[in-house]
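One protein chain omitted, others in place.
Note that the chains take the letters A and B in the order they are written out, and that residue 1 is the start of every chain.
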Amino acid sequence: MNIESISPMANDEVTKVTPVMQIQQSQKTDFMDHMVNLVSDMNSTVNTADNKLKEYAVGETTNIHDVLLSIEKAKLSFELGLQVRNRLLEGYQEIMRMQV
Amino acid sequence: MAIDITGPVTTLVRTALDASSLRHEAISNNIANVNTPGFKSQKVSFEDQLQAMVGSGQYKNDHLLKEKMESINPYIYESDNEQQSNQLDVEMVDMAKNTIHYQTLLKGLRGYGSIVKMAIKQGRG
Partner (left out) sequence: MDYMNSFDISASGMSVEKLRMDLVSLNLANSKTTRTESGGVFKPLTLVTKSSQLNFTSHLNQAYKVGVSKGVEIQEIVEKDSPEKLVYEPGHPDADGRGFVHYPGVNTTTEMVEMLRATRAYEANVRALNAAKSMALKALEIGGQ
């Protein structure tokens, strides 16, 4: 039985654990940033669509496909935001249902 | 978020649709009278009423837009341009332009409303 050979292994285990936990921490803050970005993107596409429609109705632009495409983009990004929010809500409710 | 289905953007688009259908009436009248001597072609005044707003970019502000829209009314008038009065192909081109304008406004308004509808339904059903 050689005790000296075991202890270096134990040291390695300890050092391996901490970097992984750090990665999980940084992922959590990135996710919140992503959510904030998503919502602000959604807001900007909807505002763009609003402005383009106003410009078309007033007569400043006559670019039809531009107006319609911006409305489609607004619809899609709004839908995406909505579905992400629904999934998050479902996940949260799932967790709350867990019997601890 | 800027989507307000009762807001000035909806009023603007609705008034533009009114003007467009009024224009269609004027154009049909002109086409029906293409062989009438001395007939002055009828036109609709709407875009020129909006000109002041367009020039200064005021329409971007919802508040100013709402105030302005209350004073704008499309109406038919007779153009007194005797020389070029009432040519059939010009009226047909105007009709094509007007049709597309009307349909685009309608499509835009529909897309606008469907965003509100999505929010109400919350993506379900």
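Criterion: a residue touches a chain if its C-beta (ideal position, glycine included) is under 8 Å from a C-beta of that chain, and two chains touch if they have at least 3 such contacts.
What you see is a predicted model; the values in this text were computed from it and never measured.
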item: Residues of subunit B (touch criterion as defined above) contacting the omitted chain; value: 87, 89-90, 93, 96-97, 99-100, 103-104, 107, 111
item: Positions on subunit A contacted by the hidden chain, ascending; value: 62-65, 68-69, 71-72, 75
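As a working rule, only the chains that are shown with their structure count from here on.
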item: Chain centre separation (subunit A, subunit B; CA means) in Å; value: 41
item: Contact footprint of subunit B on subunit A as seen in their complex; value: 43, 46-47, 49-51, 53-60, 64, 67-68, 71-72, 74-75, 78-79, 82-83, 86
item: Footprint of subunit A on subunit B - complex, ascending; value: 1-3, 9, 12-13, 16, 47, 50, 53-54, 59-60, 65, 100, 104-105, 107-109, 111-112, 114-115, 118-119, 122-124
